Each structure stands twice: as structure tokens, then as C-alpha cells.
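What you see is the complex with one protein chain gone and the rest in place.
What follows is chain A.
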Amino acid sequence: MNKYLSMVSVFLLTTPLVTYGNSAFNMREGVTDISQNVYQLHMTIFLICCAIGVVVFAVMFWAMIHHRKSKGVKPAQFHESTKVEILWTAIPFLILVAMAVPATKTLIAMEDVSKADLTIKITGSQWKWHYEYMGHDVDFYSVLSTPKSQIDDLEEKSENYLLEVDKPLVIPTDRKVRFLMTSDDVIHSWWVPDFAVKKDANPGFINEAWTRVNEEGVYRGQCAELCGKDHGFMPVVVEARSPEAFEQWLSAAKQDKLDAAAASAALLDQTLSKDELMKTGEKVYMAYCAACHQPTGMGLPGVFPALKGSPIVLGDVKDHIDIILHGKPGTAMQAFAKQLSIKEIAGVVTFKRNSWGNDLDQIVQPSEVQARIDANKEAGK
């Protein structure tokens, strides 16, 4: 009996937390037909387990209360019964068959990725997501936007702490959206609980999943597969908009891309001040580089190299730009050519060459970065 009491006390201890709404205790029903089916399966199997548990433990606790030595009970002599044993092998088996039927149906529906209205390629890398709208020439990176100061407890944490990104994935409601998952480095796993979609992003392979969202809204998830140091800081945010609003957003995104290209081209003729480059560089460094090389530029010895006093940072500027553009194969250093603009790369190179005691008093202009890109292209890199 005492065991029951202790279990109950655990429940009582946690009941004040119910005020958070049912999502603090249970799986979310989500906003797709599939996620609601999954929720139903979850509740069905849960209730079956509860029912079996109640029966088994009731018998057990009855025995513990009534068949005690201290009550002077003499033990019975029986120790087998083929009938009973067949019965309690067969009944659970039948329950399982009954459970397997709806589970199979849902699973078959979940794996049917045919007839999609829109295909989005999702590429994981340490520690961000890249979204590419196939056939629409729109693609962007999506990075955690919670400031480091909140993580370090220097500032109050915002409502969506660790579940917010700079650019969310935008998808239309009421359309079948197909996702293609892959990875640039280690295995990641793209998960949005409200869609009941969780699929691993494997480097070198492509996985498929799909969703059809019924309600507009912002849906948040996280990387689910341990992917290195900042695995906990790789959220997924998806905005579901009405099909019309989505089309508008998509054309705007296309226009933004053209504008950015034009701005980049304009930069080639300009000479930026050291101040501006340093400012851009610091921002980029904190967002893209500091996770590994650390805000101090000291790296993590034995894991990520220091930039302070680094031979590449202090050496030929061409090598420095190249390693940022193309990464270093076989290490965690990724290629940033597609992630950063020439201005951002010029800024971050300038910043690294003039920070933490690196004192080259050298600035790098966007045109120099573009020159390296062109030279590498010619060299066939």
C-alpha cells in the first residue's frame, strides 16, 4: 500500500504544474490529420497499458495486503496451471494484434510522400538548418536567434527562449508539403512536434517526409539527434501561412534574393571603412564562428583550434578567405561561401585579423573576397 502512496505523492507534488495547460504533461495533438492520428494512437496504447497495469497491480497489492505472513496466512501449494498460462499468453497477443491494425494504417499514410504540392530540401549542419524551395530559387539558412546573454543568464530569458530563429521556414496551409532531409556534416534530426514529423538528416543520403498543416500559426521544434556541442541550440521554427499569403511571401523572398545579389555587386566598387568592416565582422563572428572558436578567439583546445595567433589568420589573406569560403574537409570547419555575403566574409576576415591581440592592422574589402571566389572558380575549386 505504501508504494501506492508514494506514487500518489509524486503525482500530487506535480499537480500544481497542470496550470501550464495539457501540453506540459502530454503529447501535443498537433495541427495535421496525421499528428492527430498519432495522438490517438498514443492515447489508445497508453490507456491499454493503464488498464493492464490496474488489473495486474490490483491483484498484486491485494495479495500483499491479504496474503501476508503476519496475518497468519498459510501459503497455497499450486505452482502451475497450463490453462491460465495459455490464457495470459493469448490475451496480450490479441490486444497487440488489435493495436497493430490502426498503427499500421497510420504508418502507411505517413510514409506516402507522393503527390506533393511543394518540395522543400532541408539540410542540417552544425548547428543550423538550410531550407531550399525546390524549383523556386529561394533558399536561406535558419539560425538560433536567442542572444548569448540570455543563455548565460545575463539577461532575462524571452518567451521563446531557445525556440526562436532569425528566419523561420514558411510553408502554406492546406497543401501537401514534401520535405527532403540531408546533412552537410553529422546526423541531425528535423522535428516539429505539431506535425508529428521527425526525420533524420543523414550526410550523403536523402530522407523524405511530408505534412499538410490545417491551421495557420508558428510551430516550434528542435534538432532531435545529438549532433555535437551545440545540439541543444538548433531549433526549428515553421510558419504556416494561408496559400495566398505564402505565394506573396515566396515572391518577396525571390525579390529579396535578387536585391541582395545587386547589393553585393554594388559593393565591388566600394571601399568600406575599417569601422564598418569590424562591426559587420563582429556580428558575423558571434553568430557563425563563436560557437566553436569561442567569443575569445581561443577555441577549445583539442577540439576547435584557436584563432588568436593562428597561422592561417596571421598568414596569407588568400588562405584565410579560402578556408572560410570552402571549409576544411574532414573537420567541423564548414564552407561558408553560400552562407555569408562577400561583405560579411570581408568583415569577419578583417575582424579576426584585428582582434584578441591579432594585430595585423589589415582590412579586407568585399572586392577581394569576390576576387578569390572568381580565382577559385577558374582553378576549378
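To be clear about the criterion, a contact is a pair of C-beta atoms (placed from the backbone, for glycine too) under 8 Å apart; a residue touches a chain by one contact, two chains touch by 3 or more; residues count from 1.
Simple rule for what comes next: contacts and distances are computed from a predicted model.
Hidden chain, UniProt protein name from the list "Cytochrome c oxidase subunit 1", "Sulfurtransferase complex subunit TusB", "Branched-chain amino acid ABC transporter permease" or "Serine/threonine protein phosphatase PrpC": "Cytochrome c oxidase subunit 1".
Only one of the listed residues, A:A116, A:I187 or A:A290, touches the absent chain: A:I187.
In the full complex, chain A touches the omitted chain through residues 2-3, 6-7, 9-10, 13-14, 17, 20, 23-28, 34, 37-38, 41-42, 45-46, 49, 52-53, 56-57, 59-60, 63-64, 67-70, 73-81, 84-85, 88-89, 92-93, 96, 99-100, 103-104, 106-108, 110-111, 126, 150-153, 157, 159-163, 181, 185-187, 189, 191, 193, 196-200, 202-205, 207-208, 221-233, 300-303, 330-332.
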